[in-house]
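Shown here: the complex without one of its protein chains, the others still in place.
Up next, chain A:
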Amino acid sequence: MIGSLIYYGLYPLTQLFIRLSESWWKRHPVIIHGKAVCDGGARSCRRLNEQEAALLDEWCNAGTEASETPTCTQRERREAEGLVESRSLLEITEVVVEQKSELEEDKEKIHSADLMNPNPESVMEWAKIQTAADESKWKFSSEEERQRFQGMVTEAGGVCPFMPAGGFSCHLGSYKAAPSSTLTHAGSDNHDLLKSLQESQACANGNESFEPTADGAEESEIDGSKVPVQLTSARFTTDDVYADDLFSRGSEAQASNGSLVYDLSALLADNHALSFNHTWLQPAPTGWHFPMGPGLSEVVYHPLQFPGTSYYQGFPENTNFEVMWRVWEDLGKTSSPCISPHTACVDPGSKFDFTIMSYNILAQDLLEANSELYAHCSEDVLAWENRLQNILKELQTWEPDIICLQEVQENHFQEQMYPALIEMGYDCVYKRRTGNKTDGCAVCYNTKCFTQLSVRLLEFQRHECELLDRDNVGIVLLLQPTTVHGDDITFRPICVANTHLLFNPRRGDVKLAQLAIMLAEIDSMVRQCKVKGRECEIILCGDFNSLPNMPLYQLIVTGQLYYHGLPNWMVSGQEDLSYKTHHRRLYAPLWPSSLGISDNCRYYDIFEPEGKESGKLQYNHDFLQQLRYCPAACVRPPDLELIPGVTDNTPTPEETQPFPPRHFRNTICHGFNLSSVYSQNISGTECCAVTTLHSHGAAMVDYIFYSTRREHTTGCDDKEKGLKLLGRLALLSEADLWLLNGLPNEIFPSDHLSLLAKFQLC
């Protein structure tokens, strides 16, 4: 009875309200609940889930003085359910109606506020409704809030790159994992806590939601989490594609270290997509258009107001935003007492932390010679001066203790980069490619952290060898970590090797030979160290022009490669040339013995002078082999009795395989245990990480390999000395990079991404 009374009494009211609200929408074609946008004509509404509805009930029953009401939500709910019998909901409706006029007043208030918003009216109006629909904690008045938000962003992604986990802008995985649609700005560590806090606060703080702000950190966290929703809405367009893409990643939710890196806008769009999970009616995602170019910074700097106080402090206005596009992944399982990312430091536990970057910076001459690869880029992006500034900015941002650069153009290095790097406290070793090539490799190290013990500049060009006719080079450097405390602790030296192997995807044989030289030089350096009674660690990095898990990569990380009959192109796997009918294949020997390098990628024994017995006629294996088919050696000795099956062999100089392919023959190997800092996929996803991208493709070809113990080391004690990977700067996927208009772009100055890893030396 009461129900029907209420029904008949309220139904007309509801209808009236619906009409009013519809007309209101028409007058203000803006976003509703952050889900719909009007610029593309699309509109969708979000429905509250049960939990939210309950919260809303509580809020309404408490007689809130909030100035906005969840009009849209309630209306939809009614439409969906037909007859509403819930008493509390009816009460809400009453409140809604009562507050209708207040709504108009509030609108005016907001209109009058100077918000520096490009579209203040629409955004604010949307925001009001959004606020009401959610826990109604927004306030939109002060400029301070905007700054706080920026502070949060920066703290999460940029200024404090060693912050654990993905941080606000990037932790897609953990956000996705959350049952609540609310984002939190903190790392996944805090995530659960925040969720529960949020839920409780949603009830507790409902009433005070529009008071110019409660100051608790917890509330601000919740508030912070709302911010992206606002931004998303403000930027809505009708491009579905990327939103769908992100949405599809939702199932791959992962927490903590596996933080998927996303730029802010991507995350915003994602949050939007996520919110559909909670809708009753599933509106077509209206999608989201990535703002290209300068628009990016507009998003970040969007002068919206943000509610509550931020957990994070403000940050200077001039902070770079570039670094936010990539996020630091903390991989140190045990917490390191040393957190400072910018300088190597020594803690009392005799540990030495340092960072190393590998970066192919794209030589300008090569850029111009291959301009078709960069047709998607604007002239400004490709201009060397702009790129130089961005490169230096990136180096300054991360301040790696060791920088391994590839494609460093000699004149640019000498005239511009070297002076700048010296200024930044580095010392540099440079090696130009041979022939008429103008670029080369450079290794720079922070002189406060390292002293140089030994250096070798390698040329892979061997005139006597047809195979090694390419101009690639490498640098092998032995660096001694210097300790702050003085001489009481001596760390192992680090052998840093940097190279840029041949690009040509069809010449896997050349790549392998070049890599063999590199490995032999490292081995030689390591052995030189051992002669002095010291072990050393190895870091091999650079542009290897080879894909993960392809044979060349396998050789590095597994220590061996069986190559017999392997198609040449497959070594690097850059291109799939399997469609070709004829493949050049690999057969022994991979490189001539004159190279002086054995199958285990070591130089043949060249005895140390002190070990040499005076007057002995010594010949090493390689030398003896060289004479194998010399004319004098091919004549049958006149006194050699012909014994069938024993002395009836005929020497055949052409024979490339003196031994049949079996057992350990046709295998090359090396003696190091090397691991790659980066894995093939972006952490926690099945999305391939790429280190280079241009108009002809994207791939991971750059690596940082480091020496590891055979057994997994969990701690650092005296018995387990070595390198421990503490963290890395996450890579991006191809899709992410194309959203940034490919590479290079205004954020990333090269067609490669920088690789950055932090190690602890015990």
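Keep in mind that, in the parts below, contacts are C-beta pairs under 8 Å (C-beta built on N, C-alpha and C of every residue); 3 or more make two chains touch, one makes a residue touch a chain; residues count from 1.
Here is the rule we go by: contacts and distances are computed from a predicted model.
**Student:** Considering only the chain that is not displayed, what protein name does its UniProt record carry among "Centromere protein K", "Eukaryotic translation initiation factor 4E type 2", "Ferredoxin-thioredoxin reductase catalytic chain, chloroplastic" or "Plastid-encoded RNA polymerase subunit alpha"?
**Tutor:** According to UniProt, the chain not displayed is called "Eukaryotic translation initiation factor 4E type 2".
**Student:** Which one touches the absent chain: A:423, A:641 or A:686?
**Tutor:** The missing chain is touched by A:641.
**Student:** For chain A, which residues touch the unseen chain?
**Tutor:** Missing-chain contacts on chain A: residues 598-600, 605, 607, 611, 613, 616-621, 623-625, 627-630, 632-637, 639-641, 643-651, 658-660, 662-665.
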